[in-house]
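To start, I am sharing the structure in question, which I have written as structure tokens.
A single protein chain has been omitted; all remaining protein chains appear in their positions.
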Amino acid sequence: MSECTEDKIIYSFKNDYSEGAHPTILNAMISANMDQHDGYGEDSYSKEAVEILREKINNQNVDIHFVAGGTQANLVVISSILRPYESVIAADTGHISTHETGAIEATGHKINTVETSDGKLTSEKIKKIMDEHSSEHMVKPAMVFISNSTELGTVYKKKELEKISLFCRENDLILYMDGARLGAALSSDKSDLTLEDISKIVDIFYIGGTKNGALLGEAIIISNDRLKKNFRYNIKQKGALMAKGRILGIQFKELFRENLFFSLGKHANLMALRLGEKIEKLGYDFLSETESNQIFPILPNEIIENINKKYGFYIWEKIDKDISAVRLVTSWATKEEMIDKFIADLKSYSLSK
Amino acid sequence: MSECTEDKIIYSFKNDYSEGAHPTILNAMISANMDQHDGYGEDSYSKEAVEILREKINNQNVDIHFVAGGTQANLVVISSILRPYESVIAADTGHISTHETGAIEATGHKINTVETSDGKLTSEKIKKIMDEHSSEHMVKPAMVFISNSTELGTVYKKKELEKISLFCRENDLILYMDGARLGAALSSDKSDLTLEDISKIVDIFYIGGTKNGALLGEAIIISNDRLKKNFRYNIKQKGALMAKGRILGIQFKELFRENLFFSLGKHANLMALRLGEKIEKLGYDFLSETESNQIFPILPNEIIENINKKYGFYIWEKIDKDISAVRLVTSWATKEEMIDKFIADLKSYSLSK
Amino acid sequence: MSECTEDKIIYSFKNDYSEGAHPTILNAMISANMDQHDGYGEDSYSKEAVEILREKINNQNVDIHFVAGGTQANLVVISSILRPYESVIAADTGHISTHETGAIEATGHKINTVETSDGKLTSEKIKKIMDEHSSEHMVKPAMVFISNSTELGTVYKKKELEKISLFCRENDLILYMDGARLGAALSSDKSDLTLEDISKIVDIFYIGGTKNGALLGEAIIISNDRLKKNFRYNIKQKGALMAKGRILGIQFKELFRENLFFSLGKHANLMALRLGEKIEKLGYDFLSETESNQIFPILPNEIIENINKKYGFYIWEKIDKDISAVRLVTSWATKEEMIDKFIADLKSYSLSK
Partner (left out) sequence: MSECTEDKIIYSFKNDYSEGAHPTILNAMISANMDQHDGYGEDSYSKEAVEILREKINNQNVDIHFVAGGTQANLVVISSILRPYESVIAADTGHISTHETGAIEATGHKINTVETSDGKLTSEKIKKIMDEHSSEHMVKPAMVFISNSTELGTVYKKKELEKISLFCRENDLILYMDGARLGAALSSDKSDLTLEDISKIVDIFYIGGTKNGALLGEAIIISNDRLKKNFRYNIKQKGALMAKGRILGIQFKELFRENLFFSLGKHANLMALRLGEKIEKLGYDFLSETESNQIFPILPNEIIENINKKYGFYIWEKIDKDISAVRLVTSWATKEEMIDKFIADLKSYSLSK
């Protein structure tokens, strides 16, 4: 994943956190600005947000904590659960194994990676790792990490998740879902999952705010009673307990008070779908199917070079010496007009080639 | 430090992060909201904020990084510098040794604590620790941690700091200043220090935004060239590299564009001074001298109990069975009117006693 | 504790690990030398040693593991038990807090130290630490570390230990005893404890071989069922699972097959007692009472300097500008003749002074 310059570009499809916050969220922050509140998530907004989330999840038996970012969520959750000699199983594309600068290892734990073509784990792949680890001379896998949507934009189906969960419960493995892009995942046409489903199928997960319209913030949801005790100690120790926790509370209250979280996800997916369809019509293939707000079209390097001067995005993978897959990410803030512009430019480069 | 209830209180003096952000900052965030920017602090606001800060510090030879919170700043800085067997020396009141849930030890390092009555370290106290550590059977102190203002509201004088710095340089110790409340410290009548002074006297420090009018954010300033290399790796690994780094950039730009940072600190100190003077007039003593925005009056427990039903604050220390010191913190947002109300109530409780 | 030179000295009282192994142990190693055995403690010697120890402890419900050294035992045990945010309470003289180069902190945990004059903890001292730690902004003490004999040569009485144990059980604290010098402790006239008592009063402890006649080796004894699971994983991960585990098994078999462990401890204590009595007769005071094989006479610095040219020992503590306490350690290998020589020399220096 090599970086492209962004000066004077028309629009950036680099990621889903290029803008600030959705106006509804920002307005709520403005209204609440001068109220006094206790720090560290003990403010009334955070408490309300927890209640609202429990309603939306339709599960009163979950503990909920807010932290500022995704790497924080991952390192707090994973280090809070594993014993020193235990490891976590993840896809080789998993964020914890590739793009978190060894954050999990820095808390003392090995990540056992599994090759995947679509970013998804399966019970078969997990079993293979389990079979290879049988004595105290090796780490003991005790946790499974999955991302939904995955780092390749794919989403888990309920059946797939249930099968993994069953295997985990039979093998004493905690199942953890990184939901940095759970908004896009759950809003996908390809998804048949609800928040309630997830809260019952996995042991612990987080709902991403940063990539779905919030300024910052992720909500960690703990279903498994065994993982709940003293969780705030872990948050504090890792520097993830915000002094002005109110900021996280206000935002999650707004995201879930009505259905903003899901409508923002839907919009992002719709933009990706349109972008994908139009690129396909121009005759290009894709690295993976479009299931959420990340698409991976395969384009000639020459065209990539040209269009990258006008639009921000990452080159994802070199396919051969002539063509590469790029990653285009849409978001709650993407305007259809920008998609049309991109397509017009892509078309013009394609013709002139 | 026991917590007091906060329901239906008139005003909270619990801390300096009870409100949101100063309106100037909030407005800047609103204006910038829909602009697209690169993530992880590579946005133009963060870059501008760095340039503005270098100007204010009057030192072009500093590296500057923004993180979300103070514990994050401390654990990122300290773990980035120490070798595994090295320790950090701190006052026994130092935030890292008392109120960060072992965040520093969690990165592998012992804190050697020194008893203090006023929260300040001296070269003599540091020397004592150095003298006690002479072989590979003990940790090797390699860093000194000081807070300015301290956890007891006291501030360092330039001479005091220079003496510590000299000792550190002679003894191969890195000097690090936690500036969570540097705004109040530098704006104190008791302080003769400037940002420039600090950047030359210490090796690394941070300037706190959260406790001085920002929604969140601390600026880490690295003067010592040896500490600069690959610093962003440390930030990322500890989950402290914000995706929407723009939020930090915008806020520090506003705090330092003109003199907002200092005027907010001055206001907080002024409110503390007034509050302190009026409490003194009522005949009460103090645990320590008022030097910044934290004051520690000693009150009868009975009065504390009553007034705590109306005003939020922490009981800091039991003095004897009848009296205790409480901590009252003022901030950029404290209105004089609230001080008058508090004093009126304290007076009335004192008379009726 | 400053080091003294040892060249051409007559005898060293520096510590109880200056010689090799007791001949009985060495002979057993020679006999077993060419037998083939499985590695990593799965040899028949280690298995026999475990059975013999269970008999001596008179407690079949303990798990037993052998490791090479005391710091290893401490870091493996403590890191295997604590959750990341949990701390261990120890005397300020405790080996883990002073002479293990931050080994415990390197596994991520703070040590909460308590001042003591005699090296012993009490439930009152532990309670004080517990009272100070009440929220997630501080570490959560979850374990108590005691040494028996202590670093000052004192030994715990059964009642003292039971009182600590009761407090620990009421407060959800694991009680761990470092028995590096348990041989001397249990063989002391001042002790009314048996191995069986200890196994019932504490949750986990170790029996030191290195300081009581073995070449190397400590036996970790786990009474509390909750601490037993997967313990070998912890040993392996910290590099403490010896390939030729047979060496540890053979030695502990010999130490406990009959009563070698106790008779060696008794001899060491007897030598210390004699040495102490004779020094006392010369008119000198002691830093602490002689209870086991370490004594701390207070001598004029001038005499210390002279006698230190002939006998190895550490200067423990400067008392005032003229006198200091020194530490003299006797062992299973100390011959009475050396004590007589030391006393004769001390007497001669004392007279000539």
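Letters A, B and C mark the chains in the order given here, with residues in each chain numbered from 1 onward.
What we mean here is this: contacts are C-beta pairs under 8 Å (C-beta built on N, C-alpha and C of every residue); 3 or more make two chains touch, one makes a residue touch a chain.
None of the values given here were measured: they were computed from a predicted structure.
Engineer: Pick from A:105, A:197, A:280 or A:345: which residue touches the chain that isn't shown?
Structural biologist: Residue touching the absent chain, from the options given: A:105.
Engineer: Out of C:219, C:255, C:273 or C:333, which touches the unshown chain?
Structural biologist: C:333
Engineer: Taking the entire complex into account, which one of C:101, C:123 or C:324 touches the absent chain?
Structural biologist: Missing-chain contact among the listed residues: C:101.
Engineer: In the whole complex, not just what's shown, which of C:66, C:176 or C:233 touches the removed chain?
Structural biologist: Touches the omitted chain: C:233.
Engineer: Identify the residues of subunit A touching the omitted chain, counting contacts across the whole complex.
Structural biologist: Considering the whole complex, subunit A reaches the absent chain at 2-3, 84-85, 87, 98-102, 105-111, 134-139.
Engineer: Since one chain has been left out of the picture, which residues of subunit C touch it in the full complex?
Structural biologist: Residues of subunit C in contact with the hidden chain: 6, 11-12, 14-15, 17-21, 23, 26, 29-30, 32-39, 68-76, 100-103, 106, 210-211, 215-216, 233, 236-244, 246-247, 312, 333.
Engineer: In the complete complex, the non-displayed chain touches which residues of subunit B?
Structural biologist: 40, 79-80, 83-85, 107-108, 136-137, 139-140, 230, 232-237, 241
Convention: only the chains that are shown with their structure count from here on.
Engineer: Both subunit A and subunit B are touched by which chains?
Structural biologist: C
Engineer: Which one of the chains is closest to the middle, using the mean of its C-alpha atoms?
Structural biologist: B
Engineer: What is the chain whose Cα centroid lies farthest from the Cα centroid of subunit A?
Structural biologist: So the chain farthest away from subunit A turns out to be C.
Engineer: Using the average of all C-alpha atoms in each chain as its centre, how far is it in Å between subunit A and subunit C?
Structural biologist: Those two chain centres are 51 Å apart.
Engineer: At least two partner chains per residue is the criterion; list those residues in subunit B.
Structural biologist: 100-102, 106
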